[in-house]
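Worksheet for the structure shown next.
Apart from one protein chain that is not included, each protein chain of the complex appears where it belongs.
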Amino acid sequence: MDILYSIFIDPFVQMAQAPDLFVQTLWDGLVGGMLYALIALGFVLIFKASGVFNFAQGIMVVFAALTLVGLHDAGVPAFLALLITIAVMFALAFTVERVVLRPLVNQPDIILFMATFGITYFLIGFGEYVFGGDPKVMPVEDFGLEKGAYNIKMLGGLVSLQKLDIVAVIVASAMVAGLGVFFSKTRIGRALRAVADSHSAALSVGISLEQIWVIVWFAAGLVALVTGIFWGARSDVSFALEVIALKALPVLILGGFTSIPGAIAGGLIIGVGEKLAEFYWGPLVGGGTDAWFAYVIALVFLLFRPQGLFGEKIIERI
Amino acid sequence: MKVRQVIMGVACAGLVATAIYASKAQAADDIYVPLFTYRTGPYANSGIPIANGMHDYLTMLNERDGGIGGVKLNVEECETGYDTKKGVECWESVKSKNPTVVNPFSTGITLQLIPKASVDKIPILSMAYGLSAAAVGKDFPWVFNPPATYWDGLSMIIKYIGEKEGGLAKLKGKTIGYIFLDAGYGREPIPLLEQLAKDYGFNVKLYPVAGKEMQDQSSQWLSVRRDRPNWMVMWGWGAMNPTAVKRASENGYPMDHFIGVWWSGSDDDARGGGKAAKGYLALNFSGLGSNYPAIQDIKKYVVDKGKSQVEKDKFADTFYNRGVYNTVLVAEAIRNAQKLTGKKVVVGEDVRRGLETLHITEARWKELGFPGFAGPLTGISCADHSGHQGAYMQQWDGDKWVKVSNLIEPMKDKVEPLLQDAAKEYVDKATGWPKRTEACDKAM
Partner (left out) sequence: MFYREAGQFKTSYASDQAIFPILQDRIGIAVILVAAFSLPLYANDFILNAVMIPFLIFALASIGLNLLTGYTGQLSLGTGAFMGVGAYACYKLTSIWPDVNIIVWVICSGFFAAGVGAIFGLPSLRIKGFYLAIATLAAQFFLEWCFIRIAWLYNYNISGAIEVPQRTVLGVIVTGPRATSETRYIVVLAIVVAMTWIASNLMHGRIGRTWMAVRDMDIAAELMGIRLLPTKLMAFAVSSFYCGVAGALMVFLWYGGAEPAVFNINQSFTILFMIIIGGLGSLLGAYLGAALIYILPIVLRFVPEWLGIPIHAATVEHITFMIVGVLIVFFLIVEPAGLARLWSIGKQKLRVWPFPY
């Protein structure tokens, strides 16, 4: 009975007794979820346009952030460093398209997936060789971002909102909205959706696949840079950041591989879900559930909706 | 097709070449000191300064004194990336070259190597990490963990807390939170923590952090906010440390009630938190800063000559000095071994005897060029491979670490029985664990 009580009743009692903590958990989950969604967004962009499951997204986050901080540490002014980093991400997109994707056109998905592992390995070695493996502090102040927190008194307690987190949520939302508009309103965006529907049909109406791929990889690079800045500010910029990319995978499952709103919704569900689970139910099993909880949510979800929340229903023909 | 054949050919040739290379015997006119380091991987932030410290001190001995006892040291790094697999590979690759001592610098790798040490006759120096039970020299003649075990460290922290609260008796009813890396390393202190909780009547809250989640930690610190522990103790490593310090300050946890073990107290750990991390405490047993003659010698002979990989502003920071401390022990053990055996070129078996007779008094530290660098290391004997030496508390003042306490002695009476039990259990479970046959030398 005690067990049942502590599973089904006690957590809700706690929520009611300390609503400020509940709100805080929701907020932390929201921020975490938004940041997961950002990484997932990078995956979605590339998957949508080229069908490549880009495992290198995680290392791209690290690489972008490292380039930025590395340049800044070398004395380059912050905004110039930002511009150079953007240029580097473009060069990366261009190289990947030329060296990896183009020779592998029309190969099975798993081969392209494997090729992105090759890219990951290369970038780990290259990044560590150039910037060293020691962690770097993200100079957020130099980008005009403030540290510190707003402490709001509410519900008989204190809810503290980190200024950086607020900016992260705003920027992430803006980015998603911007990308959404880009895909639906601009010429390139439409071309990109055409490519997603059918490579050969798109080619036949004169859309350049190469160009599209460079553009999506570049867009994914930009998303990686933004992700890197915010994750870097939350902890340090180091190669350990790479593992957070794994957190984007359950988000992808929930949202579907091809849906931008799905990535956001998935991110929020995972973010809030795992924080609530760890905070209220984690102590029952000794804590640390956030290592796997997201995957289990995703797994359960998949059993009911195999194509994800917003994914396209796959109709299989023989 | 040509290209492919060439590639395959090269790969095969490479394999054969390795085979030949690896089987080649090693020339033995220098003292071989392998350093297991990690400058790559997720724990590189803790690994790099230590690697630099170890490498630079030994290089300095080569440059300044021409090695130890007139014999050059052959210092070679083997990159482990904190990966057990590569650690074991490093062990296999150094073992045929007559290594004097191995410093695995990873609890995981140490655990794998402990059983191999006695078979391959190579001593392991796991300085204040690894298996605490290995301090029992009767059962682990080949493993050394001076100056103190994790359990000693925990007891020192509890003692410090007791002191601040006005006596250990005042701990009754208080809550102590324990945030730790969810691996063998972080879990090891828990039995002692629970026992001390029983003895002194305080409550314990555990906050495990999975290695994969160490850059997030928001749920853990939220729970800290809910439970409001009076003190927080941390057993973190790598990227976990700076993140924890940041989260703690963001959540408004009083930093001067937040204490890290000696592996959570590097400059990088606190620097990320900046001013907000002011007040954060950590144990330390090696000196702070570069104001020691020997450290100056390192600067003169190694760093200024461009023989080091250390960045100028990270020279002589906390973990760099920790690396230096580690190699001072190695150097002293080699010196002892030379005296004991009368040989110039010593190997693992000799250095094991050297480590067992390790005895660094305050005067000896001074002689070595490290006046006041660290507490005396006089407790090591054949029975006790750790020494249970004290450590002091350091505090982050916003820019650098400052020493804020005298040496805190561990609660040896609480730790020793646990050690004996753990060692006994280990030996019982490992059927066929070799009995100690190594003779005991007189301390020098």
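Each chain carries a letter (A and B) given by its place in the written order, and its residues are counted from 1.
Everything below uses one rule, namely that a contact is a pair of C-beta atoms (placed from the backbone, for glycine too) under 8 Å apart; a residue touches a chain by one contact, two chains touch by 3 or more.
These numbers were taken from a predicted model, which means no experiment stands behind them.
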Touch with the omitted chain, as defined above, among A:M15, A:A78, A:V99 or A:V171: A:V99
Residue, one of A:L30, A:A78 or A:L246, that touches the chain absent here: A:L246
Residue in contact with the excluded chain [from A:M114, A:L145, A:I188 or A:L309]: A:M114
Of B:K95, B:K138, B:K278 or B:R364, the one touching the omitted chain in the full complex: B:K95
Hidden partner chain, touching residue among A:L30, A:L145 or A:L302: A:L302
Residues belonging to chain B that touch the chain removed from view: 1, 3-4, 8, 11, 14-15, 17-19, 21-23, 37, 39-40, 51, 76-79, 81, 84-85, 88-89, 92-93, 95-96, 107-108, 111-112, 114-116, 118-119, 131-133, 182-184, 187-188, 191, 210-212, 309, 422, 425-426, 429-434
Hidden partner chain, residues of chain A it touches: 53, 99-100, 103-104, 107-111, 113-115, 117-126, 128-129, 133, 246, 249-250, 252-253, 257, 285-286, 288-289, 291-292, 295-296, 298-299, 302-303, 306-308, 316, 318
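In this text, only the chains that are shown with their structure count from here on.
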In the complex with chain B, residue positions of chain A that touch it: 18, 21, 24-25, 28, 31-32, 128, 132-135, 137, 147, 149, 160, 162, 231, 234-236, 238-244, 246, 274-275, 278-279, 282-283, 286-288, 290-291
Chain B - residues contacting chain A, complex: 39-45, 47-49, 182, 206-210, 212-216, 218-220, 222-223, 225-226, 238-239, 242-243, 246, 250-252, 268, 271-272, 274, 276, 311, 314
